[in-house]
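Only one protein chain is missing from this complex, and each of the others stays in its spot.
Now for subunit A:
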């Protein structure tokens, strides 16, 4: 009897494991948003481009990355080296790269467009590359950076998205089966207030600072004259630069990025909505794109001319 129970437990876990494997996503998307403009916010553009660079390097095609950048730092007349955006003072890593495909730029970066994008309510003549054409098999990485406060993120100095609006938009996505899992990342002051209102399942959230804390920038490049990247994203990029498409790094180690001595602010993490153990989720489930494949061995015999 004891053995029977043990064996049945064993079989049960194997079956569970099998289902865990099956519950995989079939495609990856990324929504990367920088909400602030003006030259002194150079660092926010560098932030968003750092993440853009990483997800693109790890295989998400441009057609599945929605990049919203509120200002054009690379072509700003104050930029001493045009067509570049650097993430460090040594100017070793040009995060602007050779081919950046910005989907929403300048004054197109509005709360309305962002919510329209998420919920799929864009005008019918919007080009395919500016739409989030996800389905119930899609894993989405959402990265936001800009200036925020307790419960809101400012867009363009003129409006803001509240944490409730964001939570409602995500719930609409869930109800419409527009995602399988979401990894939500935000680098702003009091960042964790933005994910506190979330109530839809399968969302893993991470924020650069807790409520009441400021998110700090990393360092100034004297040649550029402004702060060039925020601490949290700087360390996240440092981590991601070491990730290869085939590496087996888990989300759990990414959630530990930028400890307090580096970030100064406390990195917030919310895992209660997420059903999998972050330690077992490869980082490429969100930052890369590895499509599940199966080999086809038996082909249909179609040798006859079909009957018309």
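In this section, a contact is a pair of C-beta atoms (placed from the backbone, for glycine too) under 8 Å apart; a residue touches a chain by one contact, two chains touch by 3 or more; residues count from 1.
FYI, contacts and distances are computed from a predicted model.
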Undepicted complex member, UniProt protein name, chosen from "MAGE domain-containing protein", "Anaphase-promoting complex subunit 11", "Phosphatidylinositol-glycan biosynthesis class S protein" or "Actin-like protein ARP6": "Phosphatidylinositol-glycan biosynthesis class S protein"
Absent-chain interface as seen on subunit A, which is shown: 18, 22-24, 26-27, 59-63, 111-112, 115-116, 119-124, 128-129, 131, 133, 135-137, 159, 168, 172, 175-177, 201, 245-246, 275, 288-308
